[in-house]
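Presenting chain A:
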Amino acid sequence: MHADSTTTRKAAALAAFADLDREPGVAKPDPILVVDNVVRRFGGLTAVDVAHLEIQRGSITALIGPNGAGKTTFFNQLTGFDSADEGSWAFNGKQLKGVPAHRVARTGMVRTFQLTKALSKLTVMENMRLGAQNQRGENFFRALVPGSWRRQEDEITERAEELLERFKLNTKRDDFAGSLSGGQRKLLEMARALMVGPELVMLDEPMAGVNPALTQSLLAHVKDLREEGMTVLFVEHDMDMVRDISDWVVVMAQGAVIAEGPPDTIMSDQRVVDAYLGAHHDAPMSAEEFEEQLQEAEAELEAEIEEKA
Partner candidate 1 sequence: MLRADELYAGYIPGVNILNGTDLYVKKGELIGIIGPNGAGKSTLLKTLFGLVPVRSGSVTLDGEDITNLKAHALVSRGVGYVPQTNNVFPSLTIEENLEMGAFQVPGRFKERFEFVCEIFPALRERRKQRAGSLSGGERQMVAMGRALMTEPSVLLLDEPSAGLSPKLQDLVFIQAQQINKAGVTVIMVEQNARRCLQICHRGYVLDQGRNAYMASGRDLINDPKVIQLYLGTLARA
Partner candidate 2 sequence: ACGGGEDSAAPSASAPAPAASSAPAAAQGDGVLTIGTLLPQTGSLAFLGPPEFAGVKLAVKEINDAGGVLGKPVTEIDTDSGDTSTNIASQSVDKLLQQKADVVVGAASSSVSLSVIDKITGAGVVQISPANTSDQFTTYDDKGLYFRTAPPDVLQGRVLGDLILADGNDTVGILALQDAYGTGLADNVQKAVEGGGGEVVEKVIYDPKAADYSADVAKIKEKNPKAVALIGFDETKKIVPELVKQGLTAKKVKYYFVDGNLSNYGTGKDGFPKGTLDGAKGTQPGAQVSDDFKEKLKSVDPKLKDFNYGPESYDATIVTALAALAAKSDVGKDIAAKLKDVSSGGEKCKDFKSCADMLAAGKDIDYDGASGPIEFNDAGDPAEATIGVYEYGADNNNKNVAFNTGKIAG
């Protein structure tokens, strides 16, 4: 399958990671994004407190961590949707602190949202077209002369069609985005972000709610992105997926980066297991195993209840 064709870049990425330390904040050979001391507090709660983090260019990096660890908030800081209390970060060497969200996107760093933001009353196709950059027709005066943007529009449409096909949304092409199902919205959101043609794409739980079979084919697509030279940073709770495509995994907990490393190493890291994966993450379980586990849990619960009583 796809896996074979992706070897070159993957190999490169893996090689880059090969002899790095497995510790939080480790320096990467060719970082596209460098983050220093980013802090965001909500009242008494420190949602994000990342001391140092680098993202390797051309790699697929997974960001995992328990719920409420601050992953989404971290994304918000980096992409200019929320202002950080402290810290600085540079994308391709360019300082981005205080830069408004749309500029961040234009520099080539595009994110998707965990809670999808489909543009309901635009059709799926229009949603896609919107993603394209440097559109001539988006200038007020040129918009008045259709001839000036028609050609470009056709090219954009073509690119959009391809992506839609990939994301199995081609049948919904002319429907309002508002009428898509939850999973379809996720897909649209991701496809739309790719229309921007970013250097670094930041996906916030792209596969939550997406059908497994489709997830699988999308993974291939994400790997292709790497082949095209794109860097991917994604948040995900689906360990199968993380294991399958990521070259490097960053773990956050309570706002801070607690571990970094290749997927296999990370998943056996005891701290990560405790904080995040839980004892039984290694799917699949047989029915018997499950029964066992259930009884265990039940016993635990009962014990606790007794304790209380």
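Keep this in mind: a contact is a pair of C-beta atoms (placed from the backbone, for glycine too) under 8 Å apart; a residue touches a chain by one contact, two chains touch by 3 or more; residues count from 1.
These made the cut because all candidates are chains of the complex that A comes from, given by their letters.
As the structure is a prediction and not an experimental result, all values here were calculated from the model.
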*State which numbered option touches chain A in this complex: 1 or 2.*
1
*Over in the complex, which chain A residues touch candidate 1? Could you list them?*
42, 64-73, 114-116, 168, 172, 179-184, 186-187, 205, 208-216, 219, 237-241, 244, 276-278, 280-281, 283-285, 287, 290, 293-294, 297-298, 301, 304
